[in-house]
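A single protein chain has been omitted from the complex, and every remaining protein chain is retained in its original position.
Every chain is named by a letter (A and B) in the order it is written, and numbering of its residues begins at 1.
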Amino acid sequence: MTSVRPGAPGFTVGLLVNPVAGIGGPAGLKGSDGERAQRLALARGSSPKAGERAAQAVRALLARRPGTPILTVAGPMGEDSARAAGADPRLVPFVPGAPSGGRDTTAAVEAMREAVDLLLFAGGDGTARDVLDGAPSCPVLGVPAGVKVYSGCFALSPATAGAMAAEFADARETAEAEVVDLDEDAYRRGEVGPRLYGALRVPAARERLSGRKLGSAASPGTTEAVAAEVVARMRPGVRYVLGPGATTMAVGGRLGLATTLLGVDVVQDGALVAADVTEGQLLDLVDGRETHAVVSVIGGQGFVLGRGNQQISPAVLRKVMASGGLVVLATQRKLAGLGGRPLLADTGDPATDALVEGYVPVITGHRESALYRIRSATEEFR
Amino acid sequence: MTHPYIPNAEPGVRAEMLAAVGAASVEDLYADIPEGLRLRRPLDLPAPLASEQELVAHMRALLARNVDTTQVLSFLGHGCYPHHVPAVCDEVNGRSEFLTAYAGEPYEDHGRFQAIFEYVSMMAELLEMDVVNVPTYDGHQAAGTAIRMAARYTGRSRALVSGAVSADRMSKLRDFLGHDIDLVVAPVGPDGEIGEVEIDETYAAIYLETPNVYGVVETRGRELADLAHAAGALLVVSADPISLGVLAPPASYGADIACGDIQSLGMHQNYGGGQAGYIATRDEERLVAEFPSRLFGIAPTTVPGEYGFGDVFYDRTSFALREEGKEWVGTAAALWGITAGVYLALMGPQGMREIGETILARTRYAMDRLAEAGATVPHSGSVHFREFTIEVPSCDALLAVLREHGILGGVRLDDRTLLVCVTELHSKDDIDRLAAAVREGLA
Partner (left out) sequence: MSGHAGEPFAELPVAPKPPLRRFHQARWDEPIIFEQSRPGRRGVAVPAAGVPAVELPASVRRAEPPRLPEMSQLHVLRHYVRLSQENLGVDQAIAVGQGTCTMKYSPKVNDRFVNDPRIAELHPLQPEDTVQGVLEIYWRLERMLAEISGMHRVSLQPASGSAAIYANVAMIRAYHASRGEAEQRDQVITTMFSHPSNAACAKAAGYEVITLLPDENGYPDIEALRAAAGPRTAALLITNPEDTGIFNPRIEEFVRIVHEAGGLACYDQANANGLLGVTRAADAGFDLCHFNLHKTFSTPHACGGPAAGASCVSEALAPFLPSPTVEFDGEGYRLDDDRPLSVGKMRPFLGVTPNVVRAYAWIMALGADGLREVAETAVLNNNYLMRKVLDIPGAGAHWDRNRLEQVRYSWQGLFEETGVHSEEIGVRAADFGVHYWTSHHPFLVPEPFTLEPTESYSKEDLDEYAAILAHVADEARRDPEFVKGAPYNQTIHKIDPASLDDPKQWSPTWRAYTRKHLT
């Protein structure tokens, strides 16, 4: 967590709505990306809900900080929601296409990012990707309104988003949150699996649970604690392949190494052997010595292999499984979020999937781990 | 008969509730317990004492087999001390709103938060330190935790522990710390204080007690603080708060962490059940982060002039930087903390000074009288508070004679060393009586 700037009275919130977000869900379309899906959804009788959810967030914000200045885009991309919540927003000079699309979201972010202290956007994972493409220089916070909301940049509910925005006016502490998304076309074909696209700066969730029980000193675990534990368990002369994701990135940070968020990196004895490697490079690097693959859980379904880390290919995995093995990183909370469903592997090769099936160690915090079921995704979704 | 403690054992209401949950009998609700695990016989326990008067009679008979320290003249101390307990202390900790409450929520149990905040605040004044924890179990635990805090703070795993501590405390420290902190025991000097010691930069802390197990007040605190700090270590001092109206608080000579037991502050001896521990530090973020226990702080409410309370530095229990050896937080000794607060409020600065002066004076008087009576009083040139040792040919023989006079003469540390405890409860006459009996016992 880093402090951005001191709490200032001139706190402006940007508002951006993807008006068609969530429209595909009720229509059974597993997402709303793409014009075709949106037309189909409307034809199936879906009505847009994102605008109303954005308004709920603004209402919650204004209830806590009346008169908060709001900057938004004319029409359904924000203005309508702001007015519905009783605000009188300023508008950026930006005219979206009709109907608006992902490129409009990106352009709107670019138009607003310098002028606001926090950007609220209503949508789903696809919208978050478009926001990410707009390279926001300000912190952002998602109002969940999409079919797929697996990214870490979303608040738990519209009302929570508004409340967090209000708190952020004073606290101004941020954290990094992952943006993950599914390839919807693949998803509709029944091939499930998210990808990690990058990270956004979001208000740090200051969870104050006054109902703390005496006795609960065992913490739920934090990314930092997980990373510290991974480093503590590293042994000399052993190679570690770090997959993509914020948790593995924190391992690099803990070692003081410039590892990558989206790439696969290799470390040994506290040094970076290679960053952002390809499968071919990896095959050479894992050869002839004890090697462990350290991967994190991408998205809400529990994927640990075959999504965003295809560099760790069947050939690489076979070598890893024969020498060191696979280690998964996740907080207890993230594991708990799976609701008892297994972790998933989809390496593209059933024999390799079978090799990793069973129980895998999951590092969950300081001197804490779990053993958790991992299955082949093709088996699980057969 | 419906038991007075179990309202829903009444058959009518039981039937009504079973019907409401759709069960034929309570057995249905135990369906998940496999038959192989079921106890299919009544527990083999004594027949119940169903009426209150039968229970009282039974307990009276048991209690009658105890002889307590108001019935004899007791000079027993060694970690549990006889002090006067003001009636208001008993009144407050007997209030059922406090006695029967859970650890509490900030609103409906506001009173408990304020009372404990005030306890830690009064301890802070006594200790001249800004941060004091919600009580832990006892002085042993406080000492163990304080050393562990020093180890986490410095990132080191060795501590120099004064040899002038009780065998029980040493046992606890070895169990609690021994598996990952190397404990080096310092010698005891000829004056009964900690002996000459050296440490290097592998040490996390020097642990000192004052008054120590022999009742000797350590006088070289400043020197030890300088020694510790020069090596990058902390000075941890265990001090009995009842001495601090007259004795310098550890912070004043450079201690980084103070700790100890608060049983002296308004708790009855309770056959050892009145113990509770405190830990205190200065208000430095890194030190505060190492407290495993709860800390309560003042927070504003929506109404001006209203004090709210909550946990200070909430996130520190999940502080990832140095989690090694973090401890659990659990139900410990909150009510004794409230009681100690009442005690300190009643005593005030004058009372704390006076009780300290009285104990110092009577301790010295008793040392002199027992020396006159023929006992050897080791390191009698040192300042003693509340306890001192005497050396005699046979503790057992002497204690037996004293028993005949209705006196429990002290705690036997070894065959020839007896630890004698004198507090404000022991009048000059009591001490004279002890001296006369000792003279007879040594004759």
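Here is the rule we go by: a contact is a pair of C-beta atoms (placed from the backbone, for glycine too) under 8 Å apart; a residue touches a chain by one contact, two chains touch by 3 or more.
All of these numbers come straight from a predicted model, not from anything done at the bench.
Every shown chain that the unseen chain touches in the whole complex is listed here: A, B.
Of B:Ala101, B:Val401 or B:Ala436, it is B:Ala101 that touches the chain left out of the display.
Residue-level contact of subunit A with the missing chain is found at 56, 60, 63, 156-160, 163, 170-171, 206, 208-218, 220, 332-333, 335-336, 339-341, 358-359, 364, 366-373.
Criterion: only the chains that are shown with their structure count from here on.
Between the CA-based centres of subunit A and subunit B the separation comes to 49 Å, rounded to the whole angstrom.
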